[in-house]
Every structure is written in structure tokens, then in C-alpha cells.
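Every protein chain of the complex appears in place save one, which is left out.
The first chain written gets the first letter, and so on, giving A and B; residue counts start at 1 in each chain.
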Amino acid sequence: MRRRGRALPWIERVGLAVAAIALIFGAWNVAIVAFDLQPFVLPTPQSSIKAVAENWSALAPLTWQTVKETAVGFVLGALIGFVLAVVMSLFRPVQRLVYPALITSQAVPIVAIAAPLVILFGFGMLPKLIIVAWIVFFPVVVNVLDGLAHIDPDLIRLAKVMNASRSREFVQIRLPATLSPLFSGLKIGATYAVTGAVIGEWTASSQQGLGTYLLSANSSLDVASVFGVTLLLTVIGVLSFLLVMAVESTATPWDHRATARRRSRPADRLP
Amino acid sequence: MRQDVTRACEEGGRVTEPKLVVDAVSCTFDATPVLAEVDLTLEQGEFVSIVGPSGCGKSTLFNIVSGLVRPTSGRVSLDGRDVTGRTGQVGYMLQKDLLVPWRTVIGNIVLGAALTRGATRADRHEAARLATRYGLGEFLDHYPHALSGGMRQRVALMRTLALKADVLLLDEPFGALDSQTRLDMQLWLLSVCEDLNATILFVTHDVDEAIFLSDRVAVMTGRPGSIAADIPIELPRPRGIDTLTTPEFTELKRRALSLLHRPAFERSAP
Partner (left out) sequence: MTRQSFARVLGVGPRQLRVLTAVVGALVLAATVAACGSSSSDQQKTADGLTPLRLIYDWPGIDFEAVPIVVGQQEGFYKKQGLDVQLILPPDNATTVKMLAVDKGDIGFDTTSDVAFARAANIPVRSIGNYSQTNNWGLVTPPGKPVDLSSLTGKSIGVFTDSWTKAMMPYVLKAGHVQDSQVKQVIFQSNDLTPMLAGKIDIATNTMNYAVAQIQSSTGKKPSTLLASHFGAPDVPIWVYTAMDPWLKTHGKQAKAFLAATKQATAWAIAHPQKAVDEFIKAYPNNGSSRKYNLYGWQETIACLKGPDGLLTQRPEQWTQLTQALTSVNVLKKSFPASTYYTNKYLP
């Protein structure tokens, strides 16, 4: 009989994650042996991790560079997406004009836009920020727009009956309704953002990052480093996701099952 | 049929105005008449229930009284002032508690102020006092999702009370609760009314509830909606559970049900 999933204590969750990783690494090793794969085709997870660990002093600043590109681009994309969604929800004609263009923009393969971006904006951070922002802003726009559209109309009616001013109604009722969908969009964007930074670095880059390191390792047949850095990038993606989740639970305490109450403000206590 | 229930009380020569007057209000949406010549008057401190079948236009009447909708003809007056089509004059509460999920209990209670002039510390103190008075003192900082259905409706009612509006419109506020909780809430509402001497217009399907709570029960018929009968409820206050089983209650109930199901246009004796 199926039991409803209960919230696991965090130590069990970490244990499960470790077990899952061990399982994947195990399967990886088995695949190498089973398909008789050469180390320059598919290195073992151990050698991949070792390649990264041994070169860490060289990789650390590169990692920081890629993380910087990812983080700044992410914030940029989130802001643009949010503002765009709010503007579109307030002005219907803008939405009808802009929304189809937004959808089409996502159909353009990122690898294709990377080259023209570099030609236009040079080899510095800017093209990479644009690419990351491009990836992040779309889920944010769609989710926030949906959130604004699906506010309970009775709540709006209640605000009207209470004679709410237009601006206060927007700030108190409409905007907070966007937070949950915003974080849904951010979680999606966070996982893919680092890929955007790497693609930006591949196209043309004057700063060294993990993407450029990947190319360099590939050209000297250092396949273990290639896989190791790929694993590192995966970790960055996962950590980004978890970070957004953490921010979400502090920013939307009313959604978190574990938080029934907010820390009380002194003014709320009875005199 | 017109119900002429304007009562002028002479006290030392002064004439007290009725609190709320709905004067010949009718409403037509897309050539369909929804309300036809509704007249209703509430005195200060009166609790009037409206009972009627679904679709008879009760919600439309409330929307008009609250100012959300303009009637096709007729007016609404509050203390003699014309408030037709103006919002913010009355308090309005729905079956859905409509508590704002990202505001705490306190935050929800002061919502009226927050949406208009901004909630002050005094507002929040007042809200805390109100909540504590009515049994929710331990939940001031809780978010709505942590409260039970009954508690949420109580918070919604307190939010409505905090508006300090003279007239409250309560649209089936206990309809979504189970019968046990509903009875608790009715008793609780009775005590609140005693405290505040509020003027309340109350919509319900439940004849028992209407009789239990009100000073008058208006029977509404639908399509188009109009007040078919007005039954004064002369049960003594304060009322309690025992009131529900008195012979007077049963008699009133019999009358109400007969009117509801075979609306005869008879005028009840004053």
C-alpha cells in the first residue's frame, strides 16, 4: 500500500543524494568496462575528479570568472524578465506586441546568437551576460505573467470594495502574488544559466573561464579534465538551484510548510 | 410589492434616520433583469438576513450596496447620503475568507488600512486587541495556511470589523464550514454583534441560521430578484443554543419555510 510521502529529515535527504551519486558513478564505471571504453573516450569519474582537484590552483580563478558571469547574467535576466512581465500585465497592447517576439526569441539556438553577439559587443563580459540573461529571463517572464494573470479576481474585488488605491492594490495584492511563480521561473533559469556562460566563453573570450579551460583541455587531449570540469559545471548548476531554493524559503515564508508563523515584530505585541 | 418599513422614532423631537436604505433598486445585465425594484431599510444596530434560492440576485444586491456595481435604477443611501456606486462605504465579507496568504493574521486584519492610507502602529495594536479579544491572540503572527477554516473566517470577520464601517455585508460567511464549526461561529458572531451594536446585512441559504442571528428575515424571490416578505424575529437577546429549540423559533421557522417555498405576497403584521 502506498504511503504518502513524508518530509524526510535532512540527513536522510543528503544520504539519498550521496547514494544516488554513488549509483551513477558506479554505473559509469560499469559502462566503461562493459563497453571497453578507452580513457580518452570516457575517463572514470575518479580520474575526472582527480584532474580537477590536482589543477585546482589554476582552476579556482577560472571558476570564479564563470560563476561571476553566471551570477550577474542571472540577476540581469531575472530583473529584465520581472519588469517585462509587470509592464506587459499592466499594458495589454504591449503584451500582445511583445509576447510573441519573446517566444520566438527562445526558439533561436543560443549557439547561433553567440557569434553575432560577440561581433557586436566584443570579447568581454557583456556577450556572456547577455547569453545568460537570455536563458534566464524567459521562464521568469512566463511565470510572473501567469502569476499576475491568475490572481483571485475575488481578491481584487475585495480590494476594490475596500476602496484601495490603485498603487497600493498593486504593491500589496498583485506584486506579492508574483513571488511564488517568480521563484519557479528562477529555479529553472538557475540550472541552465551556467551553460549560457560556458557557451559565451566558447565563442570568443578575452577572459579565462571554465568554458575556455574546457576548450584548452580538449585540444591537448586531456579528456579527464574535460569530464572533470563538466562535473564541476554540473555542481555549479545544482548549487545555483539550491541557492535559489534557499532564498525562496526565506522570501516566501508563507509558502513553506514548516513555517507557520513569522518572527513577530515588536509593534505587533500588545502594549 | 413595496415594503414600507421606514420607522421614524421620535425621541425628544429628533428623528433618527435609518442607517441603510436601498431604494427601488433594479438591475439589468445584457437585457436580463436580475433585480426588480428592491426596497430594503436597515436601522442602526439591526441584523437583517436575506434568504432566497440560488440565483435570486442576492450577490448582485450586495455588489450594488457595496458600490462595485451601479444599479440600472434606484439608489443606495447611508445615513441619508447617496452612496450609489461608491465603494469603501460598507464592509463586505464573502464565503471565501479571501485572506491574503502572504500577510499574517495581524497583517490581514489591518488590510483595509494598508490598502488605503497605510497601516499605522495604532492600527496594528487595535488589530492585536481585536484578535486577542476574540480568541486568536496566540496566532497573531501566523500565516493563513496555518489556521483552520473557522479561524480564517474569524480573521476575515475581524478584518471586516476593523474597517470601522457602519454597515457590514456578510455573504454566506459560514457556508463553507462544517455544521459544528458553523454553530460555534454563529454564537461567536452573536457575541460580537452584542459588543459592537453593528448594522449587518446577512445572506444565507440556511433558514435556521437566518432566524437564529437576525432581527428581521427578508425573503427574496428570484428572476428577477425582489423582496417578497419581511419577517420580524422577536426572539429575546442574548440568544444561545437553547433558543434554537424554543417553540417560538420553530414557529418562525415554519413561517419562513412556507414563504420560501410558496412565496405568497402577504404582508406580515408589524
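The rule we apply is simple: a contact is a pair of C-beta atoms (placed from the backbone, for glycine too) under 8 Å apart; a residue touches a chain by one contact, two chains touch by 3 or more.
All values derive from a computational prediction rather than experimental measurement.
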Discussion item. Counting the whole assembly, list the visible chains that the omitted chain makes contact with.
Written reply: A
Discussion item. Given that one chain is not shown, which residue among A:Asn29, A:Gln106, A:Asn163 or A:Ser216 touches it?
Written reply: A:Ser216
Worksheet entry | Chain not shown, touching residues in chain A | 1-3, 5, 8, 12, 16, 30-31, 34-36, 38-41, 119, 122-123, 201-206, 208, 212, 215-216, 218-223
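The rule is simple: only the chains that are shown with their structure count from here on.
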Fill in: Intercentroid distance (Cα basis), chain B paired with chain A, Å
49
Worksheet entry | Contacting residues of chain A [partner chain B, same complex] | 152, 154-155, 157-165, 168-169, 172-173, 176, 179, 252-255, 259-264, 267-271
Discussion item. Considering only the defined contacts, which chain B positions touch chain A in the complex?
Written reply: 66-68, 87-88, 90, 92, 94, 96, 98, 100-102, 104, 106, 111-112, 114-116, 118, 121, 124-125, 128-129, 132, 139-146, 163
